[in-house]
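Shown here: the complex without one of its protein chains, the others still in place.
Chain IDs A, B and C follow the sequence of writing; residue 1 opens each chain.
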Amino acid sequence: MALKNKVHPGFLEAIRDIPDGATIGFGGFALPGLPGNLILALAEQGAKDLTLVANTTGGTRNDPGIGMLVARGQVRKAICAFTAATRASQKLPFTEFYEAGKVEAELVPQGTLAERMRAAGAGIPAFYTPTAVGTELAEGRETRIFGGREYLLEEALPLDYAFVRAWRADTFGNLQYRRSQRNFNPVLAMAARITVAEVEEEILPLGAIDPDQVHTAGVFVGRVVRIPPAPDGWWPQQPGSH
Amino acid sequence: MALKNKVHPGFLEAIRDIPDGATIGFGGFALPGLPGNLILALAEQGAKDLTLVANTTGGTRNDPGIGMLVARGQVRKAICAFTAATRASQKLPFTEFYEAGKVEAELVPQGTLAERMRAAGAGIPAFYTPTAVGTELAEGRETRIFGGREYLLEEALPLDYAFVRAWRADTFGNLQYRRSQRNFNPVLAMAARITVAEVEEEILPLGAIDPDQVHTAGVFVGRVVRIPPAPDGWWPQQPGSH
Amino acid sequence: MSDSIGLTRQQMADRIAHLFEDGWIVNLGVGMPTLCSNTDIGETDIIYHSENGVIGYGPIAPAGGEDLHLVNAGGQYVTLRPGAAVVHHADSFAMIRAGRIDVTVLGAYEVACNGDFANWKVAGAKGGGIGGAMDLAVGAKNVFLILEHTTRNGAPRLVRECAIPATARGVVKKVMTNYGLFEPVGTAFRLLEIAPGIEVEQVRARTGAELVVADDLRQVG
Partner (left out) sequence: MSDSIGLTRQQMADRIAHLFEDGWIVNLGVGMPTLCSNTDIGETDIIYHSENGVIGYGPIAPAGGEDLHLVNAGGQYVTLRPGAAVVHHADSFAMIRAGRIDVTVLGAYEVACNGDFANWKVAGAKGGGIGGAMDLAVGAKNVFLILEHTTRNGAPRLVRECAIPATARGVVKKVMTNYGLFEPVGTAFRLLEIAPGIEVEQVRARTGAELVVADDLRQVG
């Protein structure tokens, strides 16, 4: 009669079953909430032909992100709010592969990206949004007038797996995020069939998190892994500390 | 350079400006989260021709709820997940007025009701849901197939005012709810142009609520009123205590 | 008159509760379904979900120990189990529609052998009471019903086609009545288990649709 213990001993073991062709979403907005350890484990695990969903296409081949996985030939398609390098001078792995036609990309406005995943997690197959009406992204697509204003039809974006990074968890997978670490993470957890969480603090016993203060309910989380201290675990660096 | 203080001295004063014809949503699922003090103040304030949105059509003419306002002739229409008396033997004010054709009603499945308000609060004019497909509620309405399944088109339900009941607030209107008091309240606050909150505990200074633990952000709340102790304030009774 | 023969209300709920599997997220409708939470199902771990956003509630609160901030979907004051979480109504129904609920147990006025059922509006009524039933019926992975086999007037509630407005179409997986446990199989109800003291011909006589009897028909219990 105790809720399931979802704690896994390591990152690689927690994502071992991800098959080629899976659709995986990552949290993170800049570094806060980025599940760097799970992304590094996925690079090691080696699944291919992946569709990856995240805010950006990532950094260098050594930074945990889409770029690292693209550089290793694991990615078929990226679905992101940024698909071009922010600075034209930077030739990041994603840009290189994308311009060479070796990876596909779907560019989605950030709010639409979040809402499409939220829709998947809410049993809503499609919704209308004012975003991107009248732009290149709406060309050839269905729009409709409500109350005199034009809206674009957008479909839900379900995930097979979500990788999230949280501050605290209990053994059942109830999660709390700290500050802007929250970002896409709770939405990803709703959208995914299986959510894997990397967690910064010691995993808490059941009952240690106030039910009113849970940010992602454990019913949305399949697996939890505690992040070891650096250098075994991946942690963002304090600016100027290196 | 301090955030606006939204604390109002009394309920009637906080809702004085509600005009005839307004659309108002109430929180509450059974008694937790029911803004009884604001409903009582609305009965006293006397606005007419109202459209009211809530889970149920309320109880007797003395219970704070839609029924009380219907009995006073203030209501044009109710939008609820229950529009018939739970027990046929009970002739509550709403049922009496409804059967006599003196008030209109729109019956909406509970999840659709919540989602229509959430949509209004999210700038989504319409969405598709599987709920009510193939039922009397879908007759003559637009449905559409996505992925081989039929869905019903539902439109956003925006509110002029929302009445919510919260556990704690700060002076800017950041709110916390306790347990199932939360229910519709955060969704109502998103959907409404002006949200008025009645609050159970002493109003806190800015900074007293952890930003990670805010359930309804103050930007969604227009006015806050502290509930006085009974009998001046309306409070649910402990069962068996009368 | 309604049959008072066959199973009691608690026995019906007990049988349904034993269908729950370990780790399931269960939503119980008002009335007989709530009796399922009284059933001792041993080590099977169930997470009770309530439409108002409570995930992981526990037993009814003891008299005098009610938390006035905490009710289940039936409005009963309940307790929380360790590991519980609270979400708002839109998120609660997001869970429901997205298929996160393993089973919803609902009451019903009528159920048809094609899996349709009706529980929100009686014949000729103005208005109805849908609550969360329409969302649960299309969203939950399994819809189980508990209802008396016949009306007060002895008319069958298990029918070929619903005569009153449906709640959802083709969704019912199991039907528990005081006569036994059934499943709708399209053009008939299959009788899986029969109540002690009831004969198959009695069931057939009180059922408003074709009845087929499972090869391995057993007694409930």
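Basically, a contact is a pair of C-beta atoms (placed from the backbone, for glycine too) under 8 Å apart; a residue touches a chain by one contact, two chains touch by 3 or more.
The structure displayed is predicted, hence computed values, not measured ones.
Though it is not drawn, the left-out chain touches A, B in the full complex. The chain not shown here is touched by just one of A:L3, A:I24, A:A105 or A:V196, and that residue is A:A105. In the full complex, chain B makes contact with the omitted chain through residues 1-4, 118, 120-124, 170-172, 174, 190, 205-207, 211-212, 214, 217-220.
Residues of chain A in touch with the missing chain: 29-32, 55, 81-84, 86, 88, 95, 98-99, 105, 107-112, 114-115, 117-118, 129-137, 167, 177-187, 215, 236, 238-240.
Here, only the chains that are shown with their structure count from here on.
Centroids of chain A and chain B (each the mean of its C-alpha atoms) stand 34 Å apart.
For chain C, the set of residues that touch two or more other chains comprises 80, 86-87, 90, 93-94, 96-97, 139. Each of residues 115, 129-130, 177-179, 182, 215 in chain B touches at least two other chains.
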